[in-house]
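A single protein chain has been omitted; all remaining protein chains appear in their positions.
Then we have subunit A:
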Amino acid sequence: MSMWTAVLAASALAFALKFLGYVVPTQWLEGRRTSRVTSALPIALLSALVAVQTLTGAGGALVVDARLAAVAVALVALALRAPFLLVVGLAAGTAALLRSLGWG
């Protein structure tokens, strides 16, 4: 397989999956329960993604490092109603500071 074949195959499959979500007949998702599940889906997926991004390292092993500290700072800032950009800035600053001190 050439590199171009692989690049184009992966791209075509990625788009096909994205498009699939848009062509599911709307009547399949019309019921009240189904509709609540589909609107909860992004919440479940994004929350799981944040957890994996924050807590796992190579091979999926549990790793506690600067990322967890940074996200904890972000959550405290959110609870204190800090604006969005400040939350993101505080998290980046926390991780950068801890790493410059040699941790995580």
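Simple rule for what comes next: contacts are C-beta pairs under 8 Å (C-beta built on N, C-alpha and C of every residue); 3 or more make two chains touch, one makes a residue touch a chain; residues count from 1.
As a convention for this text, contacts and distances are computed from a predicted model.
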Requested in this report: Choose one: "Ger(X)C family spore germination protein", "Tryptophan synthase alpha chain", "Carbohydrate ABC transporter membrane protein 2, CUT1 family" or "Predicted branched-chain amino acid permease (Azaleucine resistance)". The correct choice is the protein name in UniProt for the chain not shown.
Outcome: "Predicted branched-chain amino acid permease (Azaleucine resistance)"
Query raised in the report: List the subunit A residues touching the unshown chain?
Result: 1-11, 13-15, 17-22, 24, 26, 29-30, 32-56, 59-62, 66-67, 70-71, 73-75, 78, 84-85, 87-97, 99-100
